[in-house]
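With one protein chain withheld, the remaining protein chains of the complex are depicted in position.
== subunit A ==
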């Protein structure tokens, strides 16, 4: 340890492998002091400005906010708030292109500045050394400080490590060409940076504080040396210029000779690194209570008339900065956020400044020509020599291109810091880093998919187990229902009551499996209307039984308990004569009507037999629901009819017949219902028909070969049984609807007769 410290004292540094020496071009922008700029017309403060999860927005549109007021808050320890960069009103809270290479829209708060710059109550913490450390950390978190150099890691997490810290490294390297924001900051605000370092020193208590500065910034190094002169522990380290010396792992290696373990963090070897910009922000937060609402941004490149550094409020659109520095759009407009090595091209200039924006680069064509056509890799290994992470970029390229994720990971793709040194030296002009970024993104999403697939498998298996359980229960239920039915059959004709019991048992069994079927027999006595109802149905059923058994199953939904049963049954039904189909359509409509009426009745009933039915009492609500129900039925009808039509697509004229039969019974059955509704219903029916027509037409055009009969068949038995059960389950309603029901029964009887007739006809036709 002593020799290590001695070596540091003597400024004898280690070296990291690889590295390149691109022209630094820092003198373009580091001549003048950091400029203040006028406020833009509108600020777009992105809600998510650092890695981790974003906070919740706690302001509203139209609200007036003061400078430094927090716009978000979050209980998540991994997130920091964002603050209003100036006082003004919130114009909108909306999505805005994000400061990300994709420019995908992300949530942002749009603030219209009022020009007053009115601060909130600032709560400085001058006496931080007397405060509890957690208080200081909390203040740093509340000030919204996240790393201002790289990925934007929340600072308060970094300054409360679980391990002992040997070295606190302050990163003032700024190795990337063109960028001078940290350079200017150190030159002009060295003292405040020093204050920030003091706070960190208090929090982390390291053995030594190393302030790393590249030797191409002598003024900055001098300023920092002056500021830190009085403290023995603070050591200015002037390191040789080499890209990427500012990389976290590279700088640690340069200054301490230690390597950060793979998949490890610097703190694992007792090192914490902070950017100078972050130190400045910490000092601001502790000594004056100001949150992080502005940062230094370098505006550089030959397309600027006046390249310079500016204090840009967070949320300033790039276009405003461009105007300030006299940007001359080039023929090939290229704007880069960040430096030329690691930055990304901006999709447009509305993108706002975020906490990690350090540079806007607008190069001319002569200083940064368009990338030449890439050529095949000649395996010169220049890239491997330049790689600071000692990887084999050409191998990685090979595997990334081949989508061989496993191999790429074997070659430590995830150790790549995307520094671009390999692409810089590649004689074949291969944009190597892009391949790595793509490959990394692919691997990450593949991992994500893996997790989701596992979840899906679990859920699928859980569901299968549940279905098996249900199946067993259902079989038991069916067995009981079948017994009841058999009894009913034996007493056929003479004893109507038994039949009723059977019908009720069926309905009950389907609806409430736990309910005892014997109870229903008692109830049956005082339900004369239902009795009549059941007779009608039983008659219809008997009639149907006489004809083809399979057709019966498909048409009479009551017996089609099993979905699969009904499923199979539809196929023979297809083959049935057109007359039967007409009948079927009429029935379907009648059923839909019955269901609707049942629903209406159910609404008015005070007692609801199922936990599912919500008591909607208010008249207005009822009206509303009526309409909704009607609309839904119309839609359902439309779909069903379309499916029927599809089944019959062999004969289009028959489909047209269908249409007519649809209209007639619909009109007829509306007479069942009370008078004032009559008109309304007619309209609805008309609407439904129109819809069905439209859909049928569309489907015939598309001529989808899909087999729609399945869901059709499924829908029938359920619809029928539902209507059946809801009728039987509302005895209170009896008196009011008695009249209504009589009519309906009559209709049902008529229908059954008609059907019988049709069946007979069909049989005669067949024979």
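Rule of thumb we're sticking to: a contact is a pair of C-beta atoms (placed from the backbone, for glycine too) under 8 Å apart; a residue touches a chain by one contact, two chains touch by 3 or more; residues count from 1.
Assume contacts and distances are computed from a predicted model.
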Hidden subunit of the complex - UniProt protein name among "Acyl-CoA dehydrogenase", "1,2-phenylacetyl-CoA epoxidase subunit B", "Ion-translocating oxidoreductase complex subunit B" or "Nitrite/sulfite reductase": "Ion-translocating oxidoreductase complex subunit B"
Listed residues A:35, A:91 or A:106, member touching the removed chain: A:106
Hidden partner chain, touching residue among A:92, A:368, A:392 or A:482: A:368
Touch criterion as defined above, residue of A:9, A:58, A:229 or A:434 at the omitted chain: A:434
Missing-chain contacts mapped onto subunit A: 22-23, 25, 98, 100-102, 104, 106, 177, 334, 336, 340-341, 343-345, 363, 367-372, 403, 420, 423-424, 429, 431, 433-435, 437-438, 441-442, 445-446, 448-449, 452-457, 459-464, 610, 612-614, 629, 632-633, 635-636, 639-640, 706, 708, 710-711, 714-715, 718
